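Excluded from the complex is one protein chain; the other protein chains are retained at their positions.
Moving on to chain A:
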Amino acid sequence: MAAPLVLGILVAVTVRAVLYRSSLAGFISERVEVASPLNAWKRVVEGLALLDLGVSPYSGDVFHETPLIIYLFHFLIEYSELVFMITDVLTAVALYLAVQDFNKVVFKKQKLLMELDQYASDVAELIRTPMEMHYIPLKVALFYLLNPYTVMSCVAKSTCAINNTVIAFFILTTIKGSTLLSAIFLALATYQSLYPLTLFAPALLYLLQRQFIPVKLKSKGFWLYTTQYAALYLCSLVVIVCLSFFLLNSWDFIPSVYGFILSVPDLTPNIGLFWYFFAEMFEHFSLFFVCVFQINVFFYTIPLAVKLKEHPIFFLFVQLAIISIFKSYPTVGDVALYMAFLPLWSHLYRFLRNIFILSCVLIVCSLLFPVLWHLWIYAGSANSNFYYAITLTFNVGQILLISDYFYAFLRREYYLTHGLYLTRKDGTEAMLVLK
């Protein structure tokens, strides 16, 4: 399995290297879909230039990266292209190893449930075989590496790639079962962009499952492990924040990074829903709607945890997707991360209802984004509503994609326990409805 992966990595690196040297590199780095005010490379260079001038990068409103990025690129600014290619490769390798391990866990669990006779009798075609699961890790790695979104994000040198690497390492360490490393990488991911905080729940559920601790609110073991994991996470977060303080000896980075993410003052267009909403908002309601939109990202966690407590990795996937859709400054790099997981659920294909339409919507919207941007900003023949409409359509497409996968997942679970060929009381073929 290593050889095809290495081949895939070589192809991906070649594609990126070719694009770096071509004239498209400048065009791609300017695209607002790829570079947002939070992770644009131009702003990283600006922050380092301000540091050279003796001005704190956080004294203005241009630089919104964490001090970790300053630490990293202060020394590596000459090799930035190499750094971004390596981060992409690391993400792909981390996902590959994680999915490999996860497949083993899935197969073991399936075997256990079959021996316990939890499955119905006629679900043979729904059972997953090692043969079909063999190529999934490679597919996941290649889905990430060769996704046009990832390639564009890498060529634009958007620091979203670094965030993705941290999240991929977090997923790897969680699936491997290491509590400490998982907490550290989660703290790092939360420190980089605030939203991975919601990934605490699926990681906790997975680790509990792996330790064979049942998730019962009255169980002592459950609370012990939870507090242990939470304490490790919070301590690592505090340590990382304090280390950042010592870079510039000021707490300026907290309002500049986290205050910026939460209060959304910069209305530069991107593929998300926030920018036009707050550009057209009445001043009086601005604070209220900022709070509503931010709560919207976080409040799906608990209901999903209740529903999907037996399937924490699917929960992780859905949570990642919700973060990518509803975060304040999304880019296509965030979309690429959760899309890398789609091969993991390829066995749900027969239950997906709208996959053709949704993939068409996503592809067409991705192609229309630069066209309508050009018409608005350069040609002047369209206005902001055109770009906004495509933003809406793209987000609806993503939302329906995720809910379609969720529906398919739940439906397969129902069939596994109740049998594939359902009949009504009078013997005719039954329909399944969601009631």
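Throughout what follows, a residue touches a chain if its C-beta (ideal position, glycine included) is under 8 Å from a C-beta of that chain, and two chains touch if they have at least 3 such contacts; residues count from 1.
Rule of thumb we're sticking to: contacts and distances are computed from a predicted model.
Visitor: Which listed name, "AP complex subunit beta", "SOSS complex subunit B2", "Phosphatidylinositol glycan anchor biosynthesis class T" or "C1GALT1-specific chaperone 1", is the one UniProt assigns to the chain that has been left out?
Guide: Record says "Phosphatidylinositol glycan anchor biosynthesis class T".
Visitor: For a quick check of understanding: of A:14, A:227, A:296 or A:346, which residue touches the chain that isn't displayed?
Guide: A:296
Visitor: If the hidden chain were put back, which of A:137, A:202 or A:269 would touch it?
Guide: Checking each option in A:137, A:202 or A:269, the one touching the absent chain turns out to be A:269.
Visitor: Pick from A:93, A:138 or A:325: which residue touches the chain that isn't shown?
Guide: Per the contact definition at the top, the residue touching the missing chain is A:325.
Visitor: Which of these, A:17, A:50 or A:262, touches the one chain of the complex that we don't see?
Guide: Residue touching the absent chain, from the options given: A:50.
Visitor: Out of A:371, A:399 or A:420, which is the one that touches the chain we can't see?
Guide: If we include the chain that is not displayed, A:399 is the one touching it.
Visitor: Residues of chain A in contact with the chain that isn't shown?
Guide: Contact residues on chain A toward the absent chain are 30, 42, 45-46, 48-50, 53, 55, 59-62, 265-269, 273, 275-283, 293, 296, 300, 303-304, 306-307, 322, 325-326, 376-378, 380, 383-385, 388, 392, 395-396, 399-400, 403, 406-407, 410-411, 414, 422, 424, 426, 430-435.
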